[in-house]
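Can you read through this structure? Questions will come right after.
The block that comes next holds subunit A.
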Amino acid sequence: MEALIALSVGLLTACGIYLLLRGRTFPVVLGITLLSYAVNLFLFVMGRLSIGVPAILEPNRTDYADPLPQALVLTAIVIGFGMTAFVVVLALRARADLGNDHVDGREP
Partner candidate 1 sequence: MTDLGNHVVIAPILVPLLTGTLLVLLRGSATPLRRTISMLGIQLLLAASLWLLLQVANGDLLVYQLGSWAAPYGIVLVADRLSAAMVMVTSVLALFAMMHAIQGSDRRGRQYHVLFQFLLMGLNGAFLTGDLFNLFVFFEILLIASYGMLLHGGGAARSKAGLHYVVVNLVGSSLFLFAVGTLYGVLGTLNMADLALRVAALPPEEVGLVRAAALLLFVVFALKAALVPLHLWLPGAYSAAGPASVALFAIMTKVGGYSILRVYSLIFGAEAGPLANLVEPWLLVLGLLTIIVGTIGVLASRNLALLVAYLVVISSGSILTAFGLGSQAALSAGLYYSFQSALVTAALFMLTENVARTRGAFADQLRAGPMLPAANLLGGLFLVLALAVAGVPPLSGFIGKVLIIQASLDTPAIAWIMAIVLSTSLLTLMALARAGSTLFFKTDTNAGAATLPDTANLVPVAAVAVISLLYVVFASPIYSYTEAAAAQLLSPADYIEAVLDAETQASDETRLDSKTLIEGETTPDGMALPSHAGGH
Partner candidate 2 sequence: MKTLFPHPILSLMLLGLWLLLVNSISPGQILLGALLAWLIPLYTARFWTAQIHIRRPLLLLKLTGTVLVDILTANIAVARLILGPRAHIQPGFIRMPLRVKGNVSVSLLANIITLTPGTLSASLSPDRSELIIHALQGNEPEAIIADIRERYEQPLLDALEQT
């Protein structure tokens, strides 16, 4: 399972980076989103993998997933959402101001 997760993180990162390096705002936003998925997944699994043991205290259970990375990822997701929303609207603003959707504001 660990290998699967590692590969997933890697793939998401790779796809995110590739899109980040595109020249238009929309693909870049998609890239940012993919990259933040990679980051969230990565941060989350830093508490190691565990199945069926959510960090919700139950009387007869002693096994729990590490709750801290989960809390961190929650914060990261929320912040990431705010940032994504901001950059999306900025992309619109840039298109309105620059007349095109190239990240450098000029058609190549």
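With respect to how the candidates were assembled, all candidates are chains of the complex that A comes from, given by their letters.
FYI, contacts are C-beta pairs under 8 Å (C-beta built on N, C-alpha and C of every residue); 3 or more make two chains touch, one makes a residue touch a chain; residues count from 1.
Predicted model, so just to flag it, every value in this text is computed and none were measured.
The candidate list 1 or 2 contains one chain touching subunit A in this complex, and it is 1. The residues of subunit A lying in touch with candidate 1 in their complex are 20, 25, 28, 32, 35-36, 38-40, 42-43, 45-48, 68-69, 72, 75-76, 79, 82-83, 86-87, 90-91, 93-94, 96-98, 103-105.
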